[in-house]
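Yeah, one chain of the complex is gone here, protein chain that is, but the others are all in their spots.
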Amino acid sequence: MPGSMSKTSSGRFFEDFDLGEVIVHATPRTVTAGDVALYTALYGSRFAVQSAESFAQAIGYPAMPVDDVLVFHIVFGKTVPDVSLNAVANLGYADGRFLRPVFVGDTLATTSEVIGLKQTSSGDAGIVYVRSIGRNQHHEIVLSYARWVLVRKRHPGTPAHAEQLPDLPVAVLPEELGEGCPPIDLAAYDDALAGSRFRWGDYAAGERIDHVDGVTVEEAEHQLATRLYQNTARVHFDAHAAKGSRFGKRLIYGGHVISLARALSFNGLGNAFHVAAINGGRHVAPLFAGDTVYAWSEVLESAELPGRSDVGALRLRLVATKNLSGAGNPLKDGERYVEGVVLDLDYWALLPR
Amino acid sequence: MPGSMSKTSSGRFFEDFDLGEVIVHATPRTVTAGDVALYTALYGSRFAVQSAESFAQAIGYPAMPVDDVLVFHIVFGKTVPDVSLNAVANLGYADGRFLRPVFVGDTLATTSEVIGLKQTSSGDAGIVYVRSIGRNQHHEIVLSYARWVLVRKRHPGTPAHAEQLPDLPVAVLPEELGEGCPPIDLAAYDDALAGSRFRWGDYAAGERIDHVDGVTVEEAEHQLATRLYQNTARVHFDAHAAKGSRFGKRLIYGGHVISLARALSFNGLGNAFHVAAINGGRHVAPLFAGDTVYAWSEVLESAELPGRSDVGALRLRLVATKNLSGAGNPLKDGERYVEGVVLDLDYWALLPR
Partner (left out) sequence: MPGSMSKTSSGRFFEDFDLGEVIVHATPRTVTAGDVALYTALYGSRFAVQSAESFAQAIGYPAMPVDDVLVFHIVFGKTVPDVSLNAVANLGYADGRFLRPVFVGDTLATTSEVIGLKQTSSGDAGIVYVRSIGRNQHHEIVLSYARWVLVRKRHPGTPAHAEQLPDLPVAVLPEELGEGCPPIDLAAYDDALAGSRFRWGDYAAGERIDHVDGVTVEEAEHQLATRLYQNTARVHFDAHAAKGSRFGKRLIYGGHVISLARALSFNGLGNAFHVAAINGGRHVAPLFAGDTVYAWSEVLESAELPGRSDVGALRLRLVATKNLSGAGNPLKDGERYVEGVVLDLDYWALLPR
């Protein structure tokens, strides 16, 4: 029936993306106290700034900010129907910057600009690079990040309509950090309530922190999470169709792993309360329900923020593994990640000085 | 112990319903942002009107309205302990009208009037017809619907104490629609943010829309949902007792299927933002955890609303199937539904013109 095909979106293919095109994504979203509670229930995050109005206000926030990674998921989720419904793989992130805190009651919307296109050597798919921008109801940018995905061609083998690679930084520079964090009143920052006595100056490049705890993931949990973000990627929800797929079962949204690992990282990084930037990230291997996630962090770099004496930045590698406790395991064997690694995330966190 | 039996409710039997009796159901419920977030997490609905305060206010709502089907579940849930605890089957719905938007902070309560009674030919059970009415804290009716269930007799074989069939319409008339929808400012209705460029006039009777996506249901999900609605029907929760039942496992609340199918229908009906009326519905077959739900819609009728040029109505058949992708399958084989159909719902949706 012709009416049917025209009204239902089956997503964009490689040919459907034009360089410089700006896509307005559907379904703006008011973030509520309900979203925040669900995020806590899904990951168990314990950073005091995002958990207690009184703590946040004491140190200088007008109100308890929404967890940065939840903001990321909501902004990201909107891009899925337009960008990655026909994605074969989510290849990477770069230059992600959290530019303004989000509070309960804010309404988020997302646009994406196509900033790069590159077909694969086989010619049956191509890499699409987008810069996605999340804005609040005042049209202020709260998050900006680049992402690239491998997308099927509608007509495999046809020549690429355009090719161009974007210029993306290896990491966000320290002078670009901090816009998403108000001035912090260090005198009011209570280490006991925060749950850690280690501040920015106590961490040094090269230090590795095992986050100890493990958490097993259930189908209902990742489905609830991924729907909360209004992320519609089929691979996360349809076990019936998945039977015929490569893995034979539902795949867990990669962002779910980021949130699990970030929540686990509280044990050892309890004062790393703000994710200021995401430099890059790789979903090294898929995660499935029944797997148990562990995490460890490595301090890659420590940096002052120009003109600020309240907070400092740590560039962290956050590694999540499955069914393999983090302590002491290597990350790679030569060029290859060791078996069990599922996430290798490179981000900047801010801590009180 | 006699004290025990008198204090615990084991529900009403057929003999316990009197024609014309009005039952005041327990536990009024304040709808919160938490309920709304959970509803999103459970179904992934993406209608912009219910998702974004800014979108709702731009087009004429005082605030983001609560999803109509969530309102239905909350109003319905209260009736279960009094009406259907001893129900053998939930047979049908008719004349369901959403008469006023519900907003976060409203408190809903439900009453049911017994409008019909009819014993089965075997004499061991009977059909009870009720008109259930949900009201907000100002005693304004937000939802009114008729429902009939097959209820066991306390004393099988005894004659019916009363019999009378109610007069129920096949469908709500177009002139009865729209009370639950304020005047919509069409100039402010943004198709890109709404996620669909198809408005009321783009749909025609006879058109069938396959909603493409599928979602697998987990025990934890339907239990969370059904408890959120304070629906206490035992068959949804007690796996131990279910071992000895006909299906050997927990049954999923039929309303859960309605919400899943309605959320899936966004893909193809993205502007059908308001459920104005439920004309009828059949839970054709039971759904169990592990099943994957798909959905398709058929436009049964298109109607103008008298005196309104902002919105138009589509009468839609919403069909949910399990483990059977929707595309192109017939609904029935002669008089019988084909294998795999679980829901056949007939409702009116409003769309911007």
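For reference, chains read A and B in written order, and residue numbers begin at 1 within each chain.
Here is the rule we go by: a residue touches a chain if its C-beta (ideal position, glycine included) is under 8 Å from a C-beta of that chain, and two chains touch if they have at least 3 such contacts.
Nothing here was measured: the structure is a model prediction, and the numbers come from that model.
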Exercise. Given the contact definition stated above, which residue among A:Gly116, A:Gly255 or A:Gly270 touches the chain not shown here?
Worked result: A:Gly270
Exercise. Of B:Ser10, B:Thr158, B:Ser245 or B:Ser309, which residue touches the hidden chain?
Worked result: B:Ser10
For this session: Could you list which residues of subunit A touch the chain missing from the display?
Result: 32-38, 40-44, 46-48, 51-55, 64, 192-196, 198, 202-204, 207-216, 218-221, 224, 267-270, 290, 292, 323, 325, 327
For this session: Tell me where the left-out chain touches subunit B, residue by residue.
Result: 1, 3-4, 7-10, 24, 26-30, 32-35, 37-38, 81, 105, 107, 109, 137, 218-221, 223-228, 230, 232, 234, 237-241, 250
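To be clear about the criterion, only the chains that are shown with their structure count from here on.
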Exercise. Taking each chain's centre as the mean position of its Cα atoms, how many Å separate subunit A from subunit B?
Worked result: 36
